[in-house]
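Once you've had a glance at the structure underneath, I'll fire off some questions.
The other protein chains are all here in position, but one chain of the complex has been omitted.
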Amino acid sequence: MQKLMSFAPDYILYILKGGIKFYAWLGFLAIFIAFALYGFYLQNTEGLIVTGLTSQIHDGLYFANLVFLVGVAAGAVTIVFPAYVYHHKAMHEVTVLGEMLAMTAVIMVMLFVFAHMGRPDRLWHMIPYLGIYNMPGSMLAWDVLVLNVYLMLNMVCGFYFLYVKYSGGEINKKFFMPLIYISIVWALSIHTVTAFLISTLPARPMWHHSMMPIRFIMTAFAAGPCLIILVFLIIRKNTKLWIQDEAINLLSLIITWCLGIALFLTLSEIVVELYARTEHANGLYYLMFGLHGLTKLVPWFWGSLIAMLIAFVMFLIPSLRTNYKLLPIACVLGFGGIWVEKGMGLVVPGFIPTPIGEVTEYYPTMIEIMMTLGCWAIGFFILTLLLKGAIGILLGEVKYTGVKTGKSNITSGGKAAAYEAR
Amino acid sequence: MKKFALNTVILAFCCAMIPAAFSAEEVVCFESRKGASEVTKRDLQPGLPNVKCSPKTGAVLWWGDPFDGTVPLGDTPLLGHIPHGKAVVKPRSEQLAILPMCGTACHNGVGPAFVPPTLPKGKKPVPIPTMEGLLPDAQNLQHGRGGIWCLDCHHATQRNKLVDNFGDPVSFDEPQRLCGKCHGDKLRDWRDGIHGKRIGEWASTGKKRWFVCTECHNPHNVQDGARNRGFMQVAPETPPQLPKGMKNMNHERVHGVSQH
Partner (left out) sequence: MTQNPIPLDDPSSEHPPECQVQPEPKNSPEVDSRRDFLKTSAASILGAAALMTQSDDAQANIEWAEHFQGNYRLMTEQEKIEARARLEKRYSAEYGKAVTVDGTPAKEGVLLGYALNIRKCIGCRRCVKACVQENNQSRGQETGQTIEWIQVMKMARGEFSKEKMNEGYPEGLGIQVGGNAYSPAGVVLEGEYHYQPEAVPEKDSTYMPIACMQCEKPPCVKVCPVRTTYREPDGVVVIDYNWCIGCRMCMSACPYWARRINLTTPVLPKEEMNPKTHYLGNRPRMRGVVEKCTWCVQRNRVGRYPACVEVCPVGARKFGNLLDPESEVSLILARKNVFRLKAELNTFPKFFYFFD
């Protein structure tokens, strides 16, 4: 009990001790967070008219980002799965970092949901018994369920692991392993359900095909690990935690396969839709070549395709894949390419044209862009804090020593363990 | 002198304002086509206007009371099953202001040249300045493409009535009894509510205001302008608002559908 009581204060105290770089980074993020808060305020007073949304294109940046981030959250399974099912030693050491990322990503999804909804103040309408919860009919209801459970699974698994490490105990496998296995399967389910959200709508022919869940999972397992590799490389550089090469190489391998399959699926979609060039292909045609002279998204599509192709080639060639100077470039290209492909390449063209054929374009406003950046900033803020705490515990710098006062539980005062200037 | 001039100016100004204050602008709009069934907007109750008019085209957009100004429909063949008072129409006779005069002033079937009443030889209307002025679109009647003439529809002696095949008068308020003689399929559909227009209650036993033939169609002018399908061209209402970010919707015309 004593251990439990001092876990949170020790954790928080450790997080708060940081160097200049650390606080500079948080300060930088805080600027964007302020924008996000202002944006939330505007949207809840003036309404969504401050965004570029219309009745024709009514899901824009917010929905695109939330779909993408569900994928990133699911991508954390690429760490958990090898670690616990294949007993990959290197991965095993850093699993909890993956869980922290998953948690952050789900929190970001929820932020974007708040930004996306017309009336976030009425979300209580979804709570069963207080309101009406449309199960099993509504895919959105399923999505809410799976996301919340995934968040809870990761919180329980992640913090339990950290607490056990902190208190120097043994993990209770009977309690822990079932949760881990469930979370592995659940990670697949969150992105599948999100894919079902849009692929079960015959009104949107661009989305209405069975390939959507596969495509989501593949791009998730490519984008998620890209971000994870980047985070790992940053952790290597700025903290004392050394993440093994094997872990990073395994992630690169996973990215290679998944990015390859995702590109193959893109090719498949292009061939199938454009071979017969029916009116159902209008959304894809708009994306690739423009419709009636409206070509706003065409450069985004081709840019993301080229980025993904270059990333794929870089990942494919082992000498490039294991070159840790080039790996970040490949990761950024992969992550960015998939982000564009999900956002501009999937969500927005689904509404162009409308189901009755009206062709309009989407022009996100500055407020919308700042809100999006702000929500990402909140995510990175949380991620930074969570990772810092997790790393501290993994390194053994936050350990329960049986003494009441919290400060002595932190062996090296935050500076050494924090993001130091080299 | 100056004071006198100033006072005069003020007085003149006030006098100019008075007629302006009195002539409240009357809003008149048309129900189906311009020139037929026009309505003046007024309040039935405070806050409930009888009609709402379109600012762009002057057409009626909305009726506060669909039965305002109506009378029961007369006996129509095949409409006998409708209880009295459930079918009402807007009477037209009153609006044809000169109608009472037609039967008395010029054509009363009485007079030296009309005993017994005879029809012009050749069954062609004689161009008379009065008639030409009254009904310019009846020259060279195209209704029936030369197959019918005036007295096929208008009563020979009671000129304020239409006529049926038995020579009996038909009121201007019930043109369907006349029109339906030739346009039987339209009459059948009109009787069932499929053709034409009815406003009021949707129940089949409900009260409805029926729009009679001449409220939408002009029998004297079936070829007016760039006519399309029996109904004259009208000015359309405004298009939907431009969606956000779109400067115009010209790309919609890329098919070449609209050549203007």
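Points to keep in mind about this one:
Letters A and B mark the chains as written, and numbering starts fresh at 1 in each.
Here is the rule we go by: a contact is a pair of C-beta atoms (placed from the backbone, for glycine too) under 8 Å apart; a residue touches a chain by one contact, two chains touch by 3 or more.
Treat the numbers as computed from the prediction; the structure is a model and nothing was measured.
Considering the whole complex, the residue from A:Leu26, A:Ala90, A:Met110 or A:Leu140 that touches the absent chain is A:Leu140. The omitted chain makes contact with just one of the residues B:Val27, B:Ala59 or B:Leu79: B:Ala59.
Of the options A:Gln2, A:Ser55 or A:Asn172, the residue whose C-beta touches the omitted chain is A:Ser55.
Although one chain is not displayed, chain A still touches it through residues 46-49, 53-56, 58-59, 116-123, 125-126, 131-134, 137-141, 144, 197-198, 201-204, 279, 282, 291-292, 350, 353-359. Although one chain is not drawn, its touching partners on chain B can still be listed: residues 31-33, 44-45, 47, 52, 54, 57, 59-63, 65-71, 189, 192-207, 211, 216, 226, 228-229, 231, 233-245, 249, 252-253, 255-260.
Keep in mind that, in the parts below, only the chains that are shown with their structure count from here on.
The mean-CA centres of chain A and chain B are about 66 angstrom from one another, to the nearest whole unit.
Interface residues of chain B facing chain A in the complex, by the touch rule stated above, are 243-246, 251-252, 254. For chain A in complex with chain B, the residues that touch the partner chain are 52-57, 291-294, 358-363.
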